[in-house]
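Here's a slice of the assembly, chains where they normally sit.
Lettered A and B in written order, each chain numbered from 1.
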Amino acid sequence: MNTWGRAFRVTTWGESHGPAVGAVIDGCPAGLHITREDIQKELDRRRPGQSSIATSRTERDIARVCSGIYEEKTLGTPISIIIRNEDVDSRAYEELRQLPRPGHADFTYHAKYGWRDHRGGGRASARETAARVAAGAIAKKLLLLKHIQVLGHVIEIHGIRSKFVFENPEDLLQAEMSLVRCCDTAASDEMIACIDRVKKAGNSVGGIAEIVAFNVPKGVGDPVFNKLDCELAQALMSIGAVKGVELGEGFKSARLTGIEMNDPFTVDSGRIETKTNKAGGILGGISTGSPIICRVAVKPTPSIRMRQSTVNLESLEEVNLSISGRHDPCILPRIVPVAEAMVALVLADLMITGGFFHPSRLT
Amino acid sequence: MNTWGRAFRVTTWGESHGPAVGAVIDGCPAGLHITREDIQKELDRRRPGQSSIATSRTERDIARVCSGIYEEKTLGTPISIIIRNEDVDSRAYEELRQLPRPGHADFTYHAKYGWRDHRGGGRASARETAARVAAGAIAKKLLLLKHIQVLGHVIEIHGIRSKFVFENPEDLLQAEMSLVRCCDTAASDEMIACIDRVKKAGNSVGGIAEIVAFNVPKGVGDPVFNKLDCELAQALMSIGAVKGVELGEGFKSARLTGIEMNDPFTVDSGRIETKTNKAGGILGGISTGSPIICRVAVKPTPSIRMRQSTVNLESLEEVNLSISGRHDPCILPRIVPVAEAMVALVLADLMITGGFFHPSRLT
């Protein structure tokens, strides 16, 4: 399905080399102030062609709002956003019509649908995430009404780790200064050098990003199958190159003992809270009031110039392949705004189903 | 929501110390041969009270089928399964009515619902998973018609790692010989010793389990928001103590390069397949035909005898707490059949929505 959510629903559509991609956002309460710039700002963060270490495909990614907003306020009706595909160059893909690229969805789409739009990965292209980011921009605006901020940063690329420790939202905003969205300047430089190196070698690298949601009130999440953490896991895993998701201490918790992992309760200014936040802000699938902390493992971009073997879908002949298109040697920095969008969508949805926002109107 | 799935839907209900727990399975095609033993066999694998390193709560967990099966064949109508709660001892919980246990859902349920059934964790108890295992038994029986087997084993407890390498389903069946469901005998012994040690200390430990689905055909998974991997991530993360989920190389993929991570295609007996399976059997959210490999990180059981601090929900006084009930010092081995059930449910659901099974009848 191409629709996500129960109360704040997003439907995305569009192929990489078709006329456009877009999103329909249904269930945003009426009365939210939204300008085109609110959406554009987020799209610009994801947009390709912005640095030497990203793809050279240049898309302006202009968001056009076709419904649901009138006089800069949401109507409670579906918000349709359309983003034209501009810098499309399909010639390079003609030879790929019958050649599934390793690590890509070509082979499995062929298996599932019988045929596919092979140009630029078609529907499976990362371009689809532009629509998610546009939808996420609206979710972020809604969450801001409750002072919730969703911010991401890169904490590891090809084994190079950020030593940055954040305390508040402002800290994480620094990520935007780094080409790789890493707040640790030294690590950032090292990461950029590493990416440059693999790019020249015609190879690619992966890494880990961390997304934090600040000021989420306690009580968000619908047990037992729509827990906040399972919704986050699903939403984040739905992003193309993500191979792992963890909350709080995540995989590290497997090595801790109970007394090390449990967050004891205490009282601060008359409110119960946890002394530590190893749980990542979630217990029993419901938010505790502490920051929500999740991490995604992103695999290296599968499109590489280095020679790989594949098989012609028709002739069944094994052939060598060297992918020459315009690709990000490390997609992770551009995944950060996408992952933020998904976290924002999860929160908006669960906060409406959970009664934190009125489902129809804000006033 | 307490319902999971689109075509093969499972609704679970029940509190730990209420009269019963149960599941309604809706959407199983008619004509599937099911006996009470098929269900009981799986429940027995999850059942408490089976070894020195597990909780001493003894439940027979007898499955009673109240609908949907007639003359040992499914009718295509909802299958209602009821499991009575027998060995319930609620006295120990009276003092916990106002004391949220660290690492448990007590505090967040209170925040969300205003009050709760505090006895044994109520709805948030691991007892709820009995219902999932019963439902999973039906999914497994359905999958067997296509020779699909879903098998799990423990690969790490508190840092002790299994060195076991599996090649086929039979290999993993050995896990059932080990008290901790670990196929590596030496590691298994070490794990058991470790659990015994922490149990005596009134502490607990976590670990990692791996679940493998063999013989899943290519083409299973519904992009873009119901990809096989996002469904698995959601389903597995919905299990109580799980803090992380990964597919294939998972978090390790963050350190690999493209050429190391991509699985090249080749032809074997006239069929296209991948030479390696670093993707864990999924590309673009759709199965490749290789085994589906996923891992879950499970935190240490939060119920420990060691002293922890908490806060009285009414008086807001900070108090010390030592949890004395009957608990598993390491819940991981008992999570294996639950995780298998969830993977089986995901596959059954996506294989029906994907046209691999007729949605109404098998004959």
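Operating definition for what follows: a residue touches a chain if its C-beta (ideal position, glycine included) is under 8 Å from a C-beta of that chain, and two chains touch if they have at least 3 such contacts.
Keep in mind it's a predicted model, so treat the numbers as computed, not measured.
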With 2 copies placed, total copies in this complex: 4
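The rule is simple: only the chains that are shown with their structure count from here on.
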In the complex with subunit A, residue positions of subunit B that touch it: 1-4, 6, 12, 100, 102-105, 107-109, 111-112, 123-124, 128, 156-159, 198, 203-208, 218-219, 221-227, 229-238, 240, 243-267, 270, 272, 274-275, 279-280, 282-289, 297-304, 306, 308-311, 313, 316-318, 354
